[in-house]
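Dropping the structure in here first, questions after.
Only one protein chain is missing from this complex, and each of the others stays in its spot.
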Amino acid sequence: MIRLLQEFLRFLRQEKKWWLVPLVVILLLLGLAILFSSSSAVAPFLYPFL
Amino acid sequence: MSTSPKPTTGERLRIGASLIPPFALLWLACRKGWIPLDPRGALVAMPVVLVFGFLLPAPFTPWHRWVEKAQSWIGRRLVFALLSLVWIVVVLPTGLVLRALGKRFLDPGRRDSYWEPARPPSSLRDGF
Partner (left out) sequence: MRRILGISAFYHDSAAALLVDGRIVAASQEERFSRRKNDARFPKRAIAACLAEAGIGVGDIDAVVFHEKPILKFSRTLETFLALAPHGMKAFARTLPSWLGEKLDVRKAVASGLPGLRPDVAHLFTGHHEAHAASAFLPSPFERAAILTVDGVGEWATTVIARGDGARIEPLEELRFPHSLGLLYSAFTAYCGFRVNSGEYKLMGLAPYGEPVFADRIREHVIELRPDGSFRLDLSCFDFLADDYLTNDRFHRLFGGPPRTPEASLDQRHMDLARSIQSVTEEALFGLVRRAHERTGERNLCLAGGVALNCVANGRLLREGPFERLWIQPAAGDAGGALGAALAAWHATTERGGAGAPRSAIQPDAMSSALLGPAWSDEEAAAALQVHQARFERLDDATLLERTATALDSGKVVGWVQGRMEFGPRALGNRSILGDPRSPAMQSVMNLKVKFRESFRPFAPVVLAERAHEYFDLDAASPYMLLVAQVAESQQRPVNPTATGLARLKQLRSTLPAVTHVDGSARIQTVTADSNPRLHALLSAFESRTGCPVLINTSFNVRGEPVVASPDDAYRCFINSGIDILVVGNLWMERSEQPHTSLPGTFEALPD
């Protein structure tokens, strides 16, 4: 996910699409959170909170 | 009985964990005083049932499946709400500002030709 974010930022810099930066950063962090919460290692301990 | 394969360690852990939510609710209810019991009892019960489910997963498998379904139902709604929030906080203002600045992503406006120079081929190693 971090590699993807880096690649995405490289793309945005190349294309000078600065307006996408906040959206992309937030979405990828959100994606990371979703991924983190559903990955098998922590999922059991998040049961009580969902 | 179905002859499902033996659950893996991770699955057993999750089956055990699926027994926790009722006790979490019980703990909450005791703390709020809705149920006249010591909340610490429910708190202690949580790791106990976790271990219990881990050691003896078979009878709790259907319950675990039901909890998993409920969890994914809640998860989907949570993601939907979060993304709606992202849309309100980021997409809407960015979109409106860009529009006010005259940026048109989709409509080139009326022109004699709509041909654009092709994107030069980029490195195959990049996802863009």
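Residue numbering begins at 1 within each chain, and the chains themselves are lettered A and B in the order written.
FYI, a contact is a pair of C-beta atoms (placed from the backbone, for glycine too) under 8 Å apart; a residue touches a chain by one contact, two chains touch by 3 or more.
Quick caveat: nothing in here was measured; it's all calculated off a predicted structure.
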{"item": "Displayed chains contacted by the hidden chain, counting the whole assembly", "value": "A, B"}
{"item": "Interface residues of subunit A (partner: the chain not displayed)", "value": "1, 3-4, 7-8, 11-12, 15, 17, 19-20, 23-24, 27-28, 30-31, 34-35"}
{"item": "Subunit B residues touching the omitted chain (full complex)", "value": "76, 79-81, 83-84, 86-88, 91-92, 94-96, 98-99, 104-108, 110-128"}
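Everything that follows uses one rule, which is that only the chains that are shown with their structure count from here on.
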{"item": "Centre-of-Cα separation between subunit B and subunit A, whole angstrom", "value": "14"}
{"item": "In the complex with subunit A, residue positions of subunit B that touch it", "value": "10, 13-14, 16-18, 20-21, 24, 46, 50, 67, 71, 74-75, 78-79, 82-83, 86, 90-91, 94, 98, 126-128"}
{"item": "Complex contact set, residues of subunit A against subunit B", "value": "4, 7-8, 10-11, 14-15, 19, 22-23, 26-27, 30, 34, 37-38, 40, 43-45, 47-48, 50"}
